[in-house]
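Missing here is one protein chain; the remaining ones are kept as they sit in the complex.
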Amino acid sequence: MTEIAATPAENTRLQRTLGVLRDVTARPSGAIGLTLVAFHVILAIISPWIVPYDYKAMDSLSMLNGPSGAHWLGTDHLGRDVLTRVLLGGREALLVTGIATPVAVIWGGLLGIFFGLVGGRLDEVLMRVVDAFLSLPWILKMLVLIVTFGTGIEVLIPTLAFFYGIPVIRIARAATHDVVARDFVSAARARGHGRITVIRRELLPNVLDTLMVEGAMRWSWMLLAFSSLSFLGFGVSPPTPDWGLMIADARGFMSFAPWGVLGPVIALSSLIIGINLTADALAKALGIDRAQKAPV
Amino acid sequence: MLMRRLFLGAITVWIVSVIIFAGVEVLPGDACTAFLEREAQGKLLENCREAQGLNRSAAERYFDWASGAVRGDFGVSANGQKSISELVGNRLRNSLLLAFCALAIGVPLAIFLGVVTGLRRDKPVDLVFSTTAVFAMTIPEFVSATVLILVFSVWLGWLPGIVLTSAGAPVPEFFPEILLPVIVLGMVMTAHILRMVRSSVIEVMAGDYVQMAVLKGVPYWRIVFRHALPNALLPAINVVALTIAWLLGGVVVIEVVFNYPGLGRMMIDAISDRDLPVVQAIALIVATVYVGVNLTADIMTMVLNPRLRTHALRGS
Partner (left out) sequence: MSALIDIRDISVGFVGRDGRTREVLRNIDLAVAPGECVGLVGESGSGKSTLALAAMGYLKRGLRLLNGSAAFNGIDMFAQSRQELERIRGGQLALIPQNSGQSLTPTLRVGAQLGEALRLHSALPANRHAAKVVELLGHVRLPDPESIVQRFPHELSGGQQQRVAIAMALAGEPEALLLDEPTTGLDVTTQAHILELLRDIAAERGMAMVYVSHDLGAIARVCTRVVVMYAGEIVLEGSTRHVLRSPTHPYAQGLLASIPKLDDTTLPIALDGRPPAPGDAGAGCAFADRCALVQDRCRSTRPQLVPSEFGGTARCFFAKEAGRQQGRTIGAAPVRFSSGDTMLDLDGLSISYARPRLLEQLLGRGTDVPPTVDDISISIGKGETLGLVGESGSGKSTILKTIAGLLPPAGGTVTAGNQSLPHAVEQREPGQLRQIQLIFQNPDDSLNPRHTVADILEQPLKLYFGLTGDELRSRSAEILERVRLGAHYLDRLPSQLSGGEKQRVAIARAFAAGPEIVLCDEVTSALDVSVQAAVLDLLNELKETQGTTYIFVSHDLAVVRALSDRVAVLYQGRLCEIGQTDQVFEGKSHPYTKVLLGAVLEPDPDAAPTLAADDIVERAPPARGCPFQRRCPRRLGEICDTDTPPWQSPEAGHFIRCHILLEDLNADRPH
């Protein structure tokens, strides 16, 4: 009914990306979310140079001290500066999830598109295997591998990338089915373009939107998993500062030294909320309904 | 259609069992090396493997294990030599208790709030609850648990912050200790389902048949309850099931935080101790619950949705 008059504009890929970005930042959720995420990423990069203390430096004379001029967020049970550790506590998590997320989206996405196109018996079998993997809780799958192979980054990254790529298969496959049913794909096939061209030119740009939103969501779930693992003692090993680990350590002294948990709690929550707000705004900007999907 | 769905569910459980079994096979070491640790060599290892039946072929052992599992017999644990079924029984009950309490509070609350926010879209009540939901949904369980313990247990002293009841205690003894874990789990669950229901309600309320009902002079609340909600909640059933199943991972963390004697904490302990037979058993039980929940949701949708119902009848 309301046909907006055509705006003659360059429609390059860059322009579109910028347009989507503008749309995201124009929404309150997007603006707040992006700001939070950007803040954390920048902090993770520059924090080693701005922290007031050495994160390992213990001080037996000032253990579990409250906030003061010298220690703005107080000290922990080993007398380490909490502010320093909070500032540094997200680096490990951002590094691991920052690598694992794209890897998960790419391998899951490619496999999902492939099976969405091939279909048939092979596809049926694969989907059952995907279902089977999804029916095991994430924590069990992760822990079994971590306990066997250790808790270093070199184990965490591939493990997270593998398990979080499996649900992406399902999403990418469904998105592929939606696009393949449309006439522009038939039109390209009828013209006689090769399979690869059809996938690259017709399919990918349209499936990519879904995968972008999916990626943002995966990122937040991965952070959640990573910090939960740290909290349980299966993630980052001490004395490396990590929010999950810090919360676990400080919990015991919570009744008389609550500043030890509050710092990392706020830091971790603000990052995860930031990612989710951004994902929400991105989904709206791209016209994908996010809430309808289960977090599998 | 229905038969097909049941069949697919069974297949999924079977594949899970293969994955679990194969996973444990592929990983370096076995139950005995894990249990004996440094002493795992020579005669001691031989004896242990003999006792555990690890010297037979993988296929044989899989068949034994799987056929035992079907009868509810998961063998014995690697360390205590205790029957796994016995160990698991109470723990499973406790975890289900936790989950059911959270569901009993969470699902009605989520549906109510989802419908309210959906109908009052972009109004203050919607903004408040939708924003709260984003927070509740995304903050890790151990974080919200920690904050709630700090507030309600440490500062206010209203609720116990830790569960001290033993695994085998009768159900009433878990109250009020179970309340905080239930609140944490229920919060996440409510947030997920609320968002889902809200967006479904918004979609349906904007639909042609709701407009038609308005123009037919149907009173507002009748439109909501008779025309909109049955259609909005149908697709929600499946998503709710998936959400519940996904939250099983979160249950593990909550059980550890509150020292709750459930399946999740047992699993963490078993993994730490590398008690592989117990891990296998728990994995299979949890996966079966997951598949069962989803299957129930599918069947419910099929029964309640007239479109699928005609389809199902024609198919079978």
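Letters A and B mark the chains as written, and numbering starts fresh at 1 in each.
We adopt the following convention: a residue touches a chain if its C-beta (ideal position, glycine included) is under 8 Å from a C-beta of that chain, and two chains touch if they have at least 3 such contacts.
Please read all numbers here as calculations on a predicted model, not as lab measurements.
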**Q.** Of B:14, B:100, B:175 or B:209, the one touching the omitted chain in the full complex
**A.** B:209
Q: May I ask you to list the residues on subunit A that touch the chain which is not drawn?
A: 1-11, 182-184, 186-193, 201-202, 205-206
Q. List the subunit B residues touching the unshown chain?
A. 206-209, 211-220, 226-227, 230-231, 234, 304-307, 310
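By our rule, only the chains that are shown with their structure count from here on.
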(Q) Can you work out the whole-Å distance between the CA centroids of subunit A and subunit B? (A) 22
Q. Considering the complex alone, what residue numbers of subunit B touch subunit A?
A. 8, 11-13, 15-16, 19-20, 23, 27-29, 134-135, 137-143, 146-147, 149-150, 154, 192, 195-196, 198-200, 203, 235, 238-239, 242-243, 245-246, 248-249, 251-253, 256, 264, 267-268, 271-272, 274, 279, 282-283, 286-287, 290-291
Q.
Applying the document's contact rule, which stretches of subunit A touch subunit B when the two form their complex?
A. 128-129, 131-140, 143-145, 147-148, 220, 224-225, 227-228, 231-232, 244, 247-248, 251, 254-255, 258, 261, 265, 268-269, 272-273, 275-277, 280, 289, 291-296
